[in-house]
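Scroll down for the structure; my scribbles are underneath it.
Shown here: the complex without one of its protein chains, the others still in place.
On to chain A.
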Amino acid sequence: MKLVYFAWVRERIGLSDETVTLPADVKTVTDLLTWLKGRGENYEAAMERPEIIRVAINQEHADHSTPLPPHGEIALFPPMTGG
């Protein structure tokens, strides 16, 4: 699965994207955020408040209860501040 990160999520993790193999029990967006949080200090800092992290699956907004697709691109980012 390709993960892409933006704004302070990207800065705290220290990567703009990575390809990961998800454990079988990581089934939803919430599972993914919890799993990422356990991958090290940088991830823990980025996922400090997982409830505020926004997620897009294949470039469409998805809420935290959404099941993960078998493949594609999952983006994690802070609430948007454009406009």
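The rule is simple: a residue touches a chain if its C-beta (ideal position, glycine included) is under 8 Å from a C-beta of that chain, and two chains touch if they have at least 3 such contacts; residues count from 1.
As a working rule, contacts and distances are computed from a predicted model.
Missing chain, UniProt protein name: "Molybdopterin synthase catalytic subunit", from among "Molybdopterin synthase catalytic subunit", "ABC-type sugar transport system permease subunit", "L-lactate dehydrogenase complex protein LldG" or "Long-chain-fatty-acyl-CoA reductase".
Although one chain is not shown, part of chain A still touches it, namely residues 4, 6-8, 56, 59-61, 75, 77-83.
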